[in-house]
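As you look at this complex, bear in mind that one protein chain is not there, while each of the others sits in place.
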Amino acid sequence: MEQSWQQLLSASFLLALLSSCVRMAMPLLLAGLGETFAERSGILNIGIEGTMLMGAMAGFVGSRLTGNPWLGLCCGILAGVLMALLHAFLTITVVADQVVSGLSVNILGLGLSTLAFRAFFGLSGQTVKAPGFDPLLIPGLSQLPVIGPILFRQQVLVYIGLLLVPIAYFVLFRTTFGQQVTAVGEDPRAAESMGVDALRSRYACVLVGGATAGMAGVFLSLGELRGFSELMVAGRGFIAVAVVMFGRWNPVGALLAALLFGFVDALQLHLQAFSITSIPPQVLQGLPYLVTILAVVSGVGRGFIPSALCVPYRRGQ
Amino acid sequence: MADAELVMLKMEGICKRFPGVVANNGVNLDVRAGEVHALLGENGAGKTTLMSVLCGLYHPDAGSIIWKGHPVRFASPRQAAALGIGMVHQDFKLIQRMTVAENMMLGRQTRGPYFDLREAARMVERVSADFGLPIDPRTPVRQLSAGMQQRVAILKVLAGSPDLVIFDEPTSVLTPQEAESLFKMMRSLVASGKSICFITHKLEEVMSIATRVTVLRDGRVIDTLETRQTNPRELARLMVGREVLFTIQKTPCAPGEAALGVQHLTTAGAPGQVALRDLSLEVRQGEILGIAGISGNGQNELAEAIAGLRPVLSGSIKIGGFDTTHWRAEKITDLGVAYIPDKVRQNAVFLDLDLTHNTIAKSHRGAPLAPHGIFRMRVIDGHVRRLLTQYRVRAPSPRTLAKQLSGGNLQRLVLARESSRAPQLIIAANPTAGLDVGATEYVRTQLLEERDRGRAVLLISADLDELLALSDRIAVLCSGRIVGMVAAADADLEEIGLMMGGARAAEQPCA
Partner (left out) sequence: MTDPESGQVPAEPAARAQDPSWVHAHHVADAVLRALGSLGMALSAIVAAIVVAGGIIALLGINPIEAFRAFFVGSLGSKNGIAEVLVRATPLALAGLGVTVAFRAGVWNIGAEGQIFLGALGAALVGIYAPPLPQPLHLLLVLAGGFAGGALWGGLAGFLKARFDANEIIITIMLNYLGILLVSFLVTGPLKDSSGLIPQPQTVPLPASAILPKLIPATRAHTGALLALLVAFLVWFLLKRTTLGYTLRSAGANPDAARHIGINVKRAVIIAMLISGGLAGLAGANEVSGVQHYLTQDISSGYGYLSIAVALFGGLEPLGVILASLFFGMVLVGSESMQRAVSVPVYMVYIIEGLIIVSMLLRQLAWRRSK
């Protein structure tokens, strides 16, 4: 059905768009916040994609089996931490190549998650349902004009994600742990000579990254998409790595970057529903990926890259 | 002065092994209260390893440390610092991107998890006032000169109120004047009751500042002497194990035509900055022109511009009569220019590839090794073996990976591949950095031989003694300009030091 451009610019469309923008930004934000910590400590984890998938699966299965989405969330976080533990062990203790390790985590995540899902629910085509997170209206605030519908009628995980931003900022810039993480990501040898345990800081950060990636996966399977399929992450894990870079390795920057990418994702989704001038759906679907490429090429964040990122570090020379 | 006979530290039978090398082999050392104890030895003798064991960075495989009368075992540098031992490393080990205050606070025991920047700044101001070493706590470390960064490293150690301060090669990045102020500070530290242990390979420093000196060679202690009872020649003999020639016999310089002419050269450095400004110099055939200066004043940019690796903004470069200002690096190499860059392991060799690959570098295009872009394996193999033998590179086979070679052998390999192309101009940047005495002598002899063959040599070095010994003329580089040019025979060390530090040019100070 053809719609007119006027309807496109109507208030209701824009409100819906912005509300979706916040929603679609959440997986990127959650995964991006954790990955910010990991990369700040010097470890690149491109295995977030597979980790998110594992989190999505574990969250869904956990919620279905216990009937409680919160327990599902815990399962998802646990799954994320376990995947991250593998990556951390390979990159920090074995000092293997970080890119290869991340790739293998992705592959394992894809295989394990789909295998486990089929093991629990069989190969049948029927759709499996699990209790998820419904939008939670904040009393009072959700009635506000404009920002009410956009910010305060979201699911719980959105509120958690938004709250994590100032928390992450505080931890990173105002605590000893955060300063140590930054030091380790710049020069682990110098940091260790000052008494910082670089390996422990890195493990902590990578595991935090896994936990939030797991949360991001749960957001997809129990919040946004309500289900599980091996295609559901659709590259968001890799876009999250771009979010970290575009956000200059800063939690607030990650929020802004996630909102930008979320906006593009929301835009293509809503425009598809409109079928304006028969833009082929593939073009719209490709927008987020194209914007990611532009973001990476733009060079934003290049001056802020942690100096020791992706550089193998072995203690004691 | 405190009781000069009181022994603060005793290290007994320290052994430390790394894969393939025994760095410390049963080392004994004692340091008394209020003394300056020098640890002398050539590169690779084990001095830094020993001190790293002492300050808690390494665990010894055997042996014991007795500190203030009690046996101790340090699990980490933090523990050693808590007990009163602090180390100022050769590379300072500071986080470049963070401020002075943040660096000072890192690793210190804080009351809670909260990181208070104002408290950190106050602490910096307190400590710097206590020791008379002013510094601004809010400056990012990477904006500081080498001398100032060293000051931060020293303050960081002093803030822990240590009883023993270890310095590792502290003068390697300082001008002669800055080194003198450092020694003055050391003397005042000692006067206030601290002990100092300092690692060096420079004999004059030992004689001028140390009370006693322990000489290490090949991981063992050769002897411990009072400095007033010895002399540089004896120390050198102990350090190297044989008589060392102090002056290299140099034939008088008989320079020919200009092989290299640089006129009003201006190039960029880091983005947005100019590295070389209006720089002019000339190197003639059969002479060695030394470039003195604190590192970071344009040395790398100068070498790269001449070699064609850095674009020129204005000015000209002429090599062998050709205007090579905007030539590509490959063309300049083919013209006969050899470039041995600074930091060989990083910039000149491929550690993960084999010796064959490394040796044919720069000769890998065209005849005779690769006509039409396809390698002739038999020819290459013969060429490589011949070179490795001729230049005595010690390695099992050409298939050995470069990373398994020692620093000296790697430098031989680089010299082999550069010299064998019969260049008319050789640019060498810090060619003996980190090498032991034998390898250093070899490299210097090679450079002199090239000069005697009528080639032009541009020698860039942070080691003034090396420049004085090898060069025919010395130019001083400061802030991207040549601020002075002297004949080596007439060179005055102090004058050069002042030029390096920028005192002789109406310019911003260097580094």
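Each chain carries a letter (A and B) given by its place in the written order, and its residues are counted from 1.
Keep this in mind: a residue touches a chain if its C-beta (ideal position, glycine included) is under 8 Å from a C-beta of that chain, and two chains touch if they have at least 3 such contacts.
Since the model is a prediction, treat every value here as computed from it, not as a measurement.
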Based on the whole complex, identify which of B:P134, B:G272 or B:G373 touches the chain you can't see. B:G373
Residue, one of B:P19, B:G132, B:P252 or B:G272, that touches the chain absent here: B:P19
On subunit A, the omitted chain is touched by residues 46, 86, 90, 93-97, 99-101, 103-105, 107-108, 110-112, 114-115, 118-119, 123, 230, 234-235, 238-239, 241-242, 245, 280, 282-283, 285-286, 289-290, 292-293, 296-297, 299, 302
Please identify, in ascending order, the residues of subunit B that touch the omitted chain? 19, 307-309, 328-330, 333, 339, 341, 346-353, 357, 360-362, 364-366, 370, 373-375, 377-378, 381-382, 385-386, 388-390, 392, 397, 399, 408, 438-439, 441-442, 445, 449
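In this text, only the chains that are shown with their structure count from here on.
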Flag every residue of subunit A that touches subunit B in the complex, lowest number first. 174-180, 182-183, 186-187, 189-196, 307, 316-317
List of subunit B residues in touch with subunit A within their complex: 18, 57-58, 76-78, 81, 87, 89, 92-98, 102-103, 105-108, 110, 113-115, 156
